[in-house]
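Okay, here's the structure, questions in a sec.
What you see is the complex with one protein chain gone and the rest in place.
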Amino acid sequence: MSAPLAQAAAPAAPVFELLDVEKVYQVTRPAGFLRRETRGLAALDGVRLRVPGGSSTALVGESGSGKSTLLRVLLGLTRPTNGQALYRGRPIAEARAAAASGFTRDVAMIYQDARGSLNPRMAVADLVAEPLRHFGLCTAAELPARVAELLARVGLPGDVAQRYPAALSGGQVRRVAIARALAAEPSVLVADEAVSGLDVSTQAQLLNLLADLKESMGLTLLFITHDLGVASYLCERIAIMYLGRIVEAGPTNAVLEAPAHPYTAALRAASPQFFAPIAEPLPGEIPSPVDLPPGCRFASRCPRAEADCQGTDPALTSLSPGRTAACLHPLATGA
Amino acid sequence: MQTSTADPLLSVSGLTLHRGARRILDGVDLSLGRGETLALVGESGAGKSTIAVALMGLLRPSEARIEGRAELAGEGDLFGLPERRWSGLRGGRLAMVFQDAGAALNPCFTVGSQLTSVLRRKLGLGRAAARARAVELLDSVGINDAAARLSAYPHQLSGGMQQRVMVAIALACNPDLLFADEPTSALDVTIQAQIVRLILDQTRARGASCIFVLHDLALASQSCDRIVVLYAGQVMEAGSSAEVLKAPRHPYTRLLKSCVLEIGTARLEPPAGGVPPWEEMPAGCRFASRCPRALPRCAGEKPPLTQEGGRALACWNPE
Amino acid sequence: MLLMALKKVLQTVFVLFIVSVASFSLLKLAPGDPVEIMLGSEYSAEAHAALVRQLGLDQPLVTQYLDWLGNFVTGDWGTSYIARADIFTYAFVEALPVTLTLAAFSLGLAVVLGVPLGVLSAVKKDTAWDAGAAVFALTGTAFPSFFLGILLIWVFGVKFGLFPVMGFVPPWEDFWGGLYHMILPALTLSTYFIAMIVRLTRATLVEVLAQPYIAAARARGEPGWRVVWVHGLRNIAMPLVTIIGLQLGTLLQGAVLTETVFSLPGAGQMITSAVLGREYGVVQAGVVMTATLFVLVNLAVDLAYPFLDPRLRPR
Partner (left out) sequence: MTDTATVAPRARRRSTSMLRRRPFFTLGLAVALAFALAAIFAPYVAPYDPTFQDIEFMMTGPGAQHWLGTDSYGQDILSRIIFGARYALAIGLCSVAIGALGGLVIGLAAGLSDGLVEWLLMRLIDSILAMPSLIMAVAFIAILGQGVDKVIIAVGIAMIGPFARTVRADVMQVRVQLFVEAAGLMGVARLRIIWRHILPNVVYPLAVQVTIRISEAILVSSSLSFLGIGVTPPTPDWGLMIAEGRGFVSFAAWMSGMPGAALAILLIALSLVGDGIREEFDPKLRDGA
């Protein structure tokens, strides 16, 4: 575990810091004859997150939790409607716009749909070379060797370089996407469900690759996933999202072994586990982020909801050093 | 066969399926007792969905060539049946829940019309009776406000609700055997747990058997009595899911299990490479090219599926 | 939904505006001085100036356009100098119904023959049947219709004398006579559309039949015919109607040729003879009529979408 050391050595601003970030989309819907009304859809609602340099954080949530919107905010693809999203102490939008900040080179992204993120008309060699050329990282003469090196690093045979993405398997395409992301020698890697939808053996190979790269390059990793196993394997810290808010955060293993938030506990119980009887599932489904009820947003499905949960919206508060949860009646963490 | 029950509902032997020159399934044997749940597990290309689709009679002769037998209690060999008889069985004694309910419900028809058409055709119910039964069914699979949902189109429902509708349609005529083809892989985990529970509870209540097609070994261990591990169309190992997964004897089962992430897993040790392309598939045991325990004979000679104490194994060099 | 429809209507109105400006410019850009053409070869300067004033040609272009638009909308489309007839009567009352009759017969024939052929071809995919249908579809879409018309005249009219090769009998006066006269022209015009619909039906249906919901319909015991003709066909209705709407232009331009081949007094023949006679007013009337027809039909198709595909309906 080298991350805490790195943190201590560099007291600089964290890589990412979100301060009560809100993102509200205006949605219109018909309201009677020839009339529409506009409502706010809060995709993110008061998100606080700190991603220190050299750390690895898993962002976990089901569909509709706001993970994707959070990702877009972090990458500067969308601006928060409220609150502050900072990259090394600067607003992300500003950092993105300023060439000197190095944001575009420093922060690399791996998409869930790796195939879609690769131009189908470009050969693998060109795809991997694009960041090298764009940031002027090596001369034209060095290019082929550098590309070959990157491909070897992600475990791809050299003959892949001349192929097009359509001729590669799902696992290979993910490796190309990783090679491309690493080409610019970033310090931050953001990955959106980078290992989902693959066979377990391919997934395991990729997870090992990512773990090794993180270690050897000292990457700050932000990994978005729905799989608690993946989160636990790859990340030291975890943040659980529900309906546009982080409901629990802390060291991954501590959080998963003794969840404080009932939603975390429910996620944990719902994840398949060898030979355990199937747990009583959480009732209902994630409600629409339009017209949120007052009070705790999880109250409608919470097995531990009490009367005050309907009225009071719990804030993310510290439970023990390093652990936070947004719950009025948290479970005992045993800490 | 490997079944422990004396009264098998379905027994499949030597199921071989070709698509063109490719042998997608290679001599698959399996059997299933009444009320039993069976998991077909394996990675993509293992042929697990193909088995389900073939046993439902959904493959046209132009799409695939099928050899082997599949005895369904009271019907004889399914593969010998004429198409008319098949369409009588489907939706009746045999039913299926699909992977992506959003795609398996016809977008142009209401939920009600897709549900009542089965009831009217199979059970001969009148319009009003079918409607009433449809409401009961939707209610029983946990859909609130069932009467109003009948006139909804599939896209107006959430993924979980769509899958509940699929379950209701599949159970409409109390099938003897339900195929569930990755019924939850498109859903969030909390919804996945709901749907698996729903399928298990409903089939159990009806005394029906169920064949789950799954890629998640842990989920298989939780939901199924027995398990069949497949690799590239061959059965590697089969038996009670507790025994097979606790003490796998086939190297593939062990490797597959070692790739499953559990919370706190320290290090994964996946097998290198991937499933070979069809042209390079070994003639014998298809796992031979990736097997850490492969012997010289493995690639050329297919190991027979041998029975031993309720377990079946196809390996020349088991653990 | 109503708002959506209103938006589409607005778009259509704007498109019609552009079309009207274009048609108006057609008159302005046309070579030759319309006044000279009206007055003949000998005229006095005063007569010329008077006519210019009378026609409003001394006004600014915008005023001229508005005048023209006003006249056009109220059915005052001017006079055909050569035919010495009112253009509105000539184009809209006499010629257009002939073209519409031909187009309607052909489209009907195309749908009635094309859809079942396409369905058969999709169901019997990769058989000799399918290959035959594909050859027909390819030949049919590529074959020049006017040459096909001549071939049909030669075979059925000249060699066997089975059908009349020219003339128009309004089917609303004599239905069977009209039909009889319409057989060869409709066959000529619809061959392309039959072929196109066969192709489209096959392509879309093959795709639909591979969808999970078709497997699911079979898995719940729906009989084969119902799976294809109810579940399959319902889902290709939208692309089918869309393409038919978009291909209406091709239908109308095919009608121009077919009318010439079979000497039918329709809008197509009207436009052709007007171009040859340099009667720009008539050309303009023809262009505006076809464009408007096309735009309105496609508006109707657009508005029909929510009925064809429930996914486009509001929740």
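Should a chain be cited, it is by its letter among A, B and C, assigned in written order, with residues numbered from 1 in that chain.
We take it that a residue touches a chain if its C-beta (ideal position, glycine included) is under 8 Å from a C-beta of that chain, and two chains touch if they have at least 3 such contacts.
If you're wondering where the values come from, they're calculated on a predicted model, not measured in any experiment.
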> Pick from C:59, C:79 or C:250: which residue touches the chain that isn't shown?
Replying inline: C:250
> Out of C:138, C:162 or C:300, which is the one that touches the chain we can't see?
Replying inline: C:138
> Looking at C:87, C:102, C:123 or C:206, which residue reaches the missing chain?
Replying inline: C:206
> Taking the entire complex into account, which one of C:112, C:162 or C:275 touches the absent chain?
Replying inline: C:275
> In the full complex, which of C:120, C:291 or C:308 touches the chain missing from this view?
Replying inline: C:291
> Residues of chain A in contact with the chain that isn't shown?
Replying inline: 75, 77, 96, 99, 103-105, 107, 109, 111, 113, 116-121, 130-131, 134, 166-167, 184
>> Could you pull out which residues of chain C are in touch with the chain that's been left out?
In response: 11, 14-15, 18-19, 22, 26, 29-31, 125-126, 130-131, 134-135, 137-139, 141-144, 146-147, 150-151, 153-154, 158, 199, 203, 206, 246, 249-250, 252-253, 256-257, 260-261, 271-272, 274-276, 278, 280, 283, 286-287, 290-292, 294-295
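The rule is simple: only the chains that are shown with their structure count from here on.
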> So which has more C-beta pairs touching, B-C or A-B?
Replying inline: A-B
>> So the centre of each chain is just the mean of its C-alpha atoms; given that, what is the distance between chain A and chain B in Å?
In response: 33
>> Distance between chain B and chain C based on Cα centroids, please, to the nearest Å.
In response: 52
>> If I count partner chains per residue in chain A, which residues reach a count of at least 2?
In response: none
> Which parts of chain C, given as residue numbers and ranges, touch two or more other chains?
Replying inline: none
> What residues of chain B sit close enough to touch chain C in their complex?
Replying inline: 53, 56, 58, 62, 83, 87-92, 94-96, 98-100, 103-110, 117-118, 121-122, 153, 155-156, 166, 169-170, 172
> Within the complex, which stretch of chain A touches chain B?
Replying inline: 62-63, 169, 171, 199-205, 207-208, 226-230, 232-233, 253, 256-257, 266-279, 281-283, 285-286
> Which residues, counting only chain C, touch chain B once they are in their complex?
Replying inline: 125-126, 211-213, 215-224, 231, 234-235, 237, 309-311, 313, 315
